[in-house]
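The structure's right below; bear with me while I get my questions together.
The other protein chains are all here in position, but one chain of the complex has been omitted.
The chains carry the letters A, B and C, assigned in the order they are written, with residues numbered from 1 in each.
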Amino acid sequence: MKLVLSQEQQDLRGSVRSFLASVSPMSGVREAMESADGYDRSVYDRLNGELGLAGLIVPEEYGGAGAGHADLAVALEETGAALLPGPFLATVFATIALLPERDKELLTAVAGGGLTATVVSGPSAGPDGVVSGIAPQVINGLDAEVLLVRDGRHGLVAVDADAGGVTREALGTLDPTRRQARITFDRASGRVIAGSAAGEARSRDLIAVALAAEQLGVLRASLDAILAYSRIRVAFGRYIGSYQAVKHKLADMHCKLEQAESIVRHAAWAADESPGELPEAAALAQIYLGRACFEVARDHLLLFGGIGYTWEHDAHLYYKRAKADEVLLGPPRAARARLADLLEL
Amino acid sequence: MKLVLSQEQQDLRGSVRSFLASVSPMSGVREAMESADGYDRSVYDRLNGELGLAGLIVPEEYGGAGAGHADLAVALEETGAALLPGPFLATVFATIALLPERDKELLTAVAGGGLTATVVSGPSAGPDGVVSGIAPQVINGLDAEVLLVRDGRHGLVAVDADAGGVTREALGTLDPTRRQARITFDRASGRVIAGSAAGEARSRDLIAVALAAEQLGVLRASLDAILAYSRIRVAFGRYIGSYQAVKHKLADMHCKLEQAESIVRHAAWAADESPGELPEAAALAQIYLGRACFEVARDHLLLFGGIGYTWEHDAHLYYKRAKADEVLLGPPRAARARLADLLEL
Amino acid sequence: MDLEEYRRRARAWLVENAVEGAEGVAAARRFMAAMYDAGYSGISWPKEWGGQGLTQAEELAFAAEARDFTLPIYAFSIGLGMCGPTIVDLGTDEQRRRWVRPLLRGERIWCQLFSEPGAGSDVASLQTRAEPAEDGWIVNGQKVWTSVAQYADLGLLLARTDVEAPKHRGLTMLVIDMHAPGVTVRPLKDMSGRSNFNEIFFDNVHIPAENLIGQVDDGWSCAVTTLLHERLSISGGVGMSGARDNPASFERLREVVDTGDPIVRDQLVELYVRSRALTLFNQRLAEETRAGVFPGARGSAAKLLLAELTNFGADLAISLAGPEAVAYDDDGGGLARAVSQAPGLSLGGGTNEIMRNIVGDRVLNLPPEPRSDKNVPFKDLKVGTQQ
Partner (left out) sequence: MDLEEYRRRARAWLVENAVEGAEGVAAARRFMAAMYDAGYSGISWPKEWGGQGLTQAEELAFAAEARDFTLPIYAFSIGLGMCGPTIVDLGTDEQRRRWVRPLLRGERIWCQLFSEPGAGSDVASLQTRAEPAEDGWIVNGQKVWTSVAQYADLGLLLARTDVEAPKHRGLTMLVIDMHAPGVTVRPLKDMSGRSNFNEIFFDNVHIPAENLIGQVDDGWSCAVTTLLHERLSISGGVGMSGARDNPASFERLREVVDTGDPIVRDQLVELYVRSRALTLFNQRLAEETRAGVFPGARGSAAKLLLAELTNFGADLAISLAGPEAVAYDDDGGGLARAVSQAPGLSLGGGTNEIMRNIVGDRVLNLPPEPRSDKNVPFKDLKVGTQQ
């Protein structure tokens, strides 16, 4: 088992962190989220161009870095902590879905950083790749250039977002830093990419782990923000961090962080090294991170006091991302029921 | 609705409280719980003789005081707060079961204070009153003189505890202040007391309310004990009650007390005045009091620090009573499922 | 007239007059005037200054009936709940004459100007200065979290008049004309995107001498009176109504979630239990109040519980409803709004921590926390945010 970062992973963390701090600081996030697209394409392009993040887990034969899920988790923790808007996570999900099928065309395009994609559930496809039906909620559905429709019978079908019969409508979202869309397919033509049930199950687990890594970043950034504030904010003549009501709450939040990090590292390790342990580890990560991330983000907002309730303060952006992430892959009870099944309860 | 005590009820509370303080202080409770019988029969006799508590809700025509369930709740809150050992609660349960059937013989005997009884579930009876089967857990099963067997088909059957075919075995209990027994019936003869489904349902609700009233007393006494201690115990040069870690926990415990009292008063009022509201009110009381009472008793014990972990200190007696009471009528999920049904969820 | 009759007549009047859909400040003024003419404005306030001179019993009876209606008087809530009662309690007769009746008749809208960016929970550390000037004071500084300031004619201001004194002893309460030169009101957008609050800036604003409430440098004791009224007016309404307006309430949620799932059912039961527990507590407090036992600081327990319940409910609602609660069409988003507004209840009117301090200190009589800021000259004190 490997629950601590290697030197290479620490370096990766450092470079992603300093890249985002300079290229996508919170002021940039706010500009992006209020823009028409909801994100800054040039940031996304530099993320892939300079850091090669889109191709991080793509095998080297397709032009990627061939890194593992433990490395991906390090990167996602940073994009989560920075509340990076745009299709990075959606494209990671799509890449994960493509990996078991080793689809050269799309993997190569993703690794090059030139293609955004997102996974779509709901519609069904025929063996000829013709897709019909409604996907009620698709993350970055308006941003993606390729829609990867997951059909239970025929595996993945890649549909061009501009294809005939594809209608995309923006939805309102709780989280202003991540857009979603409803996508309607009316006999839209796509390319069938063969898929196996085992591959699909593994993809689902890996997607849960990727999301958990982002949540770990959101959790950590929330805690760091309120820790810093509690050392400089004074009430009744004392720093608020010296009050037990604040200090003990922060200690409990730290306990959640310690456990959350351990769970994410373990799940990412299992993804790379111990596939048999992955399903349980992924379900655990989804359940624990979903709750812990929201609780910490909520408490961090409340501890900021009135200032945390303002739109101008960043606390609510973390709070909303945390809540939206908690239900991104379904209601929490679904993950809990799945873990119960895995544990043979 | 009536959620505050009348002057008469305040007087009743005062007289039961001062009676118990002088006749059954905690030193007496400890002696009693370590004695062979587990309780002091003379205390029980005086409780009924001097205060007439056993006959409190028995109609006047049978020699009782004809008081309501709101009055009973006041008395039970005090016996709960004093952790009174012995068959008082068991006999109250039996009285409640007898009330709808207006069984003159037993009600008169109970009201006179001369008879202890307990309700027994598990065994089944024939129409001739012959009882067979095992009651795995009966509160004060060794103390009761009459066993009221509740049979789904034939209503209540009163079996003399000394009757042939009745075998009683003491059980170990978490709560040292309330004994339980396993009772085996092997063709034991009893007297059938007709019973109705409606009467049985109401009895079950009233028993839940009676238990909740006891739990309110346990909760309040636990909170009072730790409040008093937190005003006199010093750590690091300050009274512990001045630390936010302690003060805020106590404030939360007080919030539970306020709500718990409101719920018990409402349920007892519904028992007397608004039978249609009783089932929901009783289920709410069972759920809320079970949890709140244990949580407060647990936190009170923990806040005492090391001294609260000793056998000599009373904290553990409240903690154990609270946990035993929480599951006395079944696992909490059963009450929650029942409330869901009542709410037509 | 007995209370039942009073209640019946109040209801009849409300049925007739509380029409749906009346919105805006003009409608609010008209409705207040109508309430005043009908004798329902300031029911328990002294007759001498414009009230009806009746008791808390009639006040509560009217409030109980009014819960079934939507009265369009939000703009007057601060004046009626806090500022007016403070003037009645602490004003001179001349001040009561000038300000109480116009408030009750809907002619003057009031706001309350205590909180500052550097003085939230710790109101007494505020920094807005009022310096003596000819025939009054000159005020400079900034306030925040001010409800209804965008409509307000008058403001109840707390300002620092002595920086040499310890923080509680150098404050003064003044009434400020919100239309005076130098007053700037700027809406403050909250995390849910609404602008229910404002920031107020004072740039050399003149306040006449006759607008002093109480004594110079004795503003803290005046503010305590105002804050007491604030807490009563918040806790008085808590948990008693509004469930149908809240999409995260048990009543609304049960209609939209999958109650066929045992886990969902059990979590709805939990929400019901907590909601009902608080409702019954509030009803018990109301019964006690009717019997002449005032809740005092126990109202802070109710406020704390309401804040926790609101956050619990909104959080639970989204977890139960799942993904569709956070990405929605134009007609959706109710639960997203609920979870975006929920923290407001834990922050406005005192944070959860402040409520627990109050319950611990004033209800449970626990020993106070040692204070280092009580006897230091304000100018030497650390306040606000220290970089």
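By our rule, contacts are C-beta pairs under 8 Å (C-beta built on N, C-alpha and C of every residue); 3 or more make two chains touch, one makes a residue touch a chain.
If you're wondering where the values come from, they're calculated on a predicted model, not measured in any experiment.
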- Message: Looking at the full complex, which residue from A:V131, A:L147 or A:L250 touches the chain that isn't shown here?
- Response: A:L250
- Note on the structure: Among A:L106, A:A188 or A:L284, contact with the omitted chain is made only by A:L284
- In subunit C, positions touching the absent partner: 262-263, 266, 370, 372
- What subunit A residues would touch the chain not displayed? 1-4, 227, 230-231, 238-239, 241-244, 246-248, 250-252, 254-255, 258-263, 265-266, 284, 287-288, 333, 336-337, 339-340, 343, 345
- Message: What does the interface between subunit B and the hidden chain look like in terms of residue numbers?
- Response: 136-137, 171-175, 180, 182, 229, 232-239, 243, 245-246, 294, 298, 301-302, 305-313, 315-316, 319-320, 323-324, 326-334, 336-337
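As a convention for this text, only the chains that are shown with their structure count from here on.
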- Query: Using mean CA coordinates as chain centres, what's the subunit A-subunit B distance in Å?
  - Reply: 52
- Message: Roughly how far is subunit B from subunit C, centre to centre by C-alpha average, rounded to an integer in Å?
- Response: 42
- Note on the structure: Whole-angstrom distance, CA centroid of subunit A to CA centroid of subunit C, is 40
- Note on the structure: Shared-interface residues of subunit C (touching two or more other chains) are 353, 356
- Query: Which residues belonging to subunit B are in contact with no fewer than two other chains?
  - Reply: 243-244, 248
